[in-house]
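With one protein chain withheld, the remaining protein chains of the complex are depicted in position.
As written, the chain order gives the labels A and B, with residue 1 at the start of each chain.
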Amino acid sequence: MIGRDPLRWYTRNAWYVAGFSKDLPVGKAMGLTILGQPLAIWRGADGMVRAFDDRCAHRLAPLSKGRCEGNRLRCMYHGLLYEDDGSVSAVPGQTGIPPQARVRAYPACEHLDWIWVWMGEAADADHDLLPVPNGYNPKEFVFGYGQIDYAAEARLICDNLLDLSHVAFLHSASFQSEPEFADRLPLVSAVDRGVRVRRWIENTHGSSTRRSTAPVDAYQTYDFLVPGILLMWSANFPTGTAAKDSKEILPLDSIDGLSLTLQAVTPMTDQSARYFFYSGPHCRDGDEAKRDAMMEMAAQAFSEDREMIEAQQVLINIDPARRIVPSAHDRATTIYSGIVRKLNATRFAVAPCGSKEQNDVDE
Amino acid sequence: MIGRDPLRWYTRNAWYVAGFSKDLPVGKAMGLTILGQPLAIWRGADGMVRAFDDRCAHRLAPLSKGRCEGNRLRCMYHGLLYEDDGSVSAVPGQTGIPPQARVRAYPACEHLDWIWVWMGEAADADHDLLPVPNGYNPKEFVFGYGQIDYAAEARLICDNLLDLSHVAFLHSASFQSEPEFADRLPLVSAVDRGVRVRRWIENTHGSSTRRSTAPVDAYQTYDFLVPGILLMWSANFPTGTAAKDSKEILPLDSIDGLSLTLQAVTPMTDQSARYFFYSGPHCRDGDEAKRDAMMEMAAQAFSEDREMIEAQQVLINIDPARRIVPSAHDRATTIYSGIVRKLNATRFAVAPCGSKEQNDVDE
Partner (left out) sequence: MIGRDPLRWYTRNAWYVAGFSKDLPVGKAMGLTILGQPLAIWRGADGMVRAFDDRCAHRLAPLSKGRCEGNRLRCMYHGLLYEDDGSVSAVPGQTGIPPQARVRAYPACEHLDWIWVWMGEAADADHDLLPVPNGYNPKEFVFGYGQIDYAAEARLICDNLLDLSHVAFLHSASFQSEPEFADRLPLVSAVDRGVRVRRWIENTHGSSTRRSTAPVDAYQTYDFLVPGILLMWSANFPTGTAAKDSKEILPLDSIDGLSLTLQAVTPMTDQSARYFFYSGPHCRDGDEAKRDAMMEMAAQAFSEDREMIEAQQVLINIDPARRIVPSAHDRATTIYSGIVRKLNATRFAVAPCGSKEQNDVDE
């Protein structure tokens, strides 16, 4: 039913976003499949988030339909009671607990506005690998929140985010980008477990929600980090800033239009993914009305993305061996694929489409 | 499309419920797949029910879309006419009938309020294997009728019915059972081609539709018989009856709350089943209003069952080799599985999930 091989492309030793903190109240459980593995994610009475394999040891019923009892989780089919380490402390109708009555517990935590689950071995869980926005404080932004399910594998969405030249075509209606946007290549560099992509548009009046009456140098920079996390900010700077481009340019040195978007692509199965995002202006440059305008525009654009990527997935499925022909804009994608490949213990993991050989060139 | 192996778990030499008699009028045909075999089930002008393989010999069109002509069935694609033994007596446009123009006819009959089809060899059809309620007359009850389709294999529904401890958790809202219900084990014994499960709740004021003002000993007993038939009655007895428990206890010796439910689980494919049920109070203890209240409660509970079992099926499909960890409440399930295994000519029939080895322990 679910082919496992394409999922081997993804690094298990990483924190995957499982949802927004706000969406899991105290005493509730929810289900989400990550990397083909159904998980029960729940928040005990103490407010802590836990993640279990979502199948009761007894008869494989979903624990995500379970009931939180303090900091324990009760399977609501036949009533087995789980401690927060995945062990069973009660089986109705009997006193002894067989040793195999337990489920795997995954390290889980909260960071930024998200719940994260570590999909590798618990002993390897490393909180230093949670992505940290560099040079700005997310709490100063006015955010809107959303998520979209894709009938497509996560890698195609990552590819989409690693090459934003597509906004010139796919989003010409929603973001009103000019075709010229795609004529210039962005500045691409490797960072720790990811890629940094930076773009200057000089002497412009801006575009979409970031219009300016006086000419400015518009700047956009994002890090795209394993296993599929995008941290991007945009802002306008005085004309001339681009010419003396500094890698240490700071968001609050901008003159206006500062906004932030945080996005995460979580592989559910080899043919489905959940895309989480939140976005908004800095409180200096916008309010809830501006945030709502940005979210409305994003909703249209993300719908354009999904329609294209799901159609692309259908075509890939019909002829999975078909090779891609990379373009100059694929540079960030190529670097990122190389990083993922190196992180994988299994060096020759099966790639999801014929793109592997051409994408995975070292730079 | 339809894997056959899991269906080998089910005994072919058995009567399977194909529907309610009331739902198949004279002169009508209907389709139902049993054990992966599409059947056309029809009632001729003489009122007798017949069952054919649901594919015309000519071009494999469904005979369940056919037209009854007296005691014959006409294929409504190109008009072949079938006698009630499955032979063809007319082919439009020609006079001769080729000998291979015939379909398999299955023994069919009516019993209780159901239509039954024998899925084994016709020569082996044995009317003595139709289940007979013991010690009560179904005609004295005021019944409501229903059926539910499951996207799950029948065996999981049988497991559900063989261990009613789940009502304490899964049906805590609908049946308002107490968790304590699951703390006590029922009395389980083997009967001919099935299992008998009996439960006393002593000195109780009852639960759900069977509440009592004075304390009573509440009794519930059911036989679960091959290939998936449940015959259950419940009633209240004077306190003290449980203490001197007699296996020959009779329904009409009860003081009130006597009700009956007859249920049948029919495997359609290896991933789908139809669940037929009818239930109601004895006319001594209830009327149509009480029957309606019972059916409403059952509708909610059966919906809880279906949601859980379909989710369980999804999880089993993701990891079909995963073993279960049986509990003390699985005793009836284990005995029943042993009976099924012995009935099967193919001793090592493939089990639908990893539960085989652990379930099929002889007792």
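What to note about this one:
The working rule: a residue touches a chain if its C-beta (ideal position, glycine included) is under 8 Å from a C-beta of that chain, and two chains touch if they have at least 3 such contacts.
In this text, all values refer to a predicted model and were calculated from it rather than measured experimentally.
Set against the missing chain, the residues B:98, B:135, B:179 or B:320 yield one that touches it, B:98.
Of A:53, A:113 or A:159, it is A:159 that touches the chain left out of the display. Across A:134, A:176, A:189 or A:317, the single residue that touches the chain missing here is A:317. Across B:61, B:130, B:185 or B:297, the residue that sits in touch with the chain not pictured is B:61. Where chain A meets the chain that is not shown, the touching residues are 159, 163, 165-166, 168-170, 179, 182-185, 307-308, 311-312, 314-319, 322-329, 353, 355. In the full complex, chain B touches the omitted chain through residues 1-2, 36, 38, 54-55, 57-62, 65, 74-80, 91-94, 98, 100-101.
Operating definition for what follows: only the chains that are shown with their structure count from here on.
Computed centre separation for the pair chain A/chain B is 47 angstrom, with centres defined by C-alpha atoms.
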